[in-house]
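Removed: one protein chain of the complex. Kept in place: all other protein chains.
Presenting chain A:
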Amino acid sequence: MSSPDLSKFAATSGTSGTPRIVFEDVEKRFGKNVVLNGLGFEVAKGERVTLIGPSGSGKTTILRLLMTLEELSGGYIYVDGEPLTHKKADNGKRTALRPKEVALIRRRIGMVFQQFNLFPNMSVIENIIEAPVHVLGQSKEEARSKAQSLLDQVGLGDRGDEHPTRLSGGQQQRVAIARALAMEPEILLLDEVTSALDPELVGDVLGVLRDVANTTDITMLLVTHEMQFARDVSHRVMMFDEGHIIEESAPDAMFSNPQHERTKKFLQAIL
């Protein structure tokens, strides 16, 4: 795979200079199962990229590697030009970074999961302020008032004191989005965030995400089966098959005029 020319997908602001994300020769194995092999791509600052592809093609694995939830088997990931988990030492050897170094860069990345993963032992507002207070060192008052405006933004301004288990799936996912945003991430990873929801609850969650896309310049990597949504918010779509990018283009081109045979089949099956 040659490295893509990103200029044609340039996002609205601050896209020049160092890419936000670089995957370089990334390899991921689970035992003998080679999931990613020699994967390379770049994502510009403020760019929103949708990952599509058949089940098992490695989409989730890519997001989890960025979130440091999986260990890289080979290669490098850079965020703002800085190595995330491994770097090339001066002698050219690949060396793992210390957990403290990893933690510093990881802070710039947030993730929303398919299963929400809210903390059931905390109220909604406690879920949101936990990391701002204990990681960013915000005062409780400051974190609370920010959390409140995030809750207002996701349409749950009056639910802060409730326990997440009392909320519907769609509401829980909106809290999870607010919780991720409270860390003021530069990069937001969204892995099928509406797949676990009843169909009638999907709209609200996508609405919130459209709003985030329209009002912030957070770089987003999203995996979704909501093609209309992907078309509306993303600058670029990457089609994966067996861990490789087999096609990528702007969403309109991808969805109305796919080039690769596999892509055509895949899109036919889901559209």
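Rule of thumb we're sticking to: a contact is a pair of C-beta atoms (placed from the backbone, for glycine too) under 8 Å apart; a residue touches a chain by one contact, two chains touch by 3 or more; residues count from 1.
In this text, contacts and distances are computed from a predicted model.
Chemist: Missing chain's UniProt protein name, "NADH-quinone oxidoreductase subunit H", "OmpA family protein", "ABC transporter permease subunit" or "Pyruvate dehydrogenase E1 component beta subunit"?
Modeler: For the chain not displayed, UniProt's protein name is "ABC transporter permease subunit".
Chemist: Considering the whole complex, which of A:Asn37, A:Thr68, A:Gln148 or A:Thr216 touches the chain not shown?
Modeler: A:Thr68
Chemist: Return the single residue from A:Ser55, A:Asn91 or A:Thr165 that touches the missing chain.
Modeler: Residue touching the chain left out of view: A:Thr165.
Chemist: Just the residue numbers, please: which parts of chain A touch the chain that's not shown?
Modeler: 67-69, 103, 106-107, 109-111, 113, 115, 117-122, 130-131, 134-135, 163, 165, 179-180, 183
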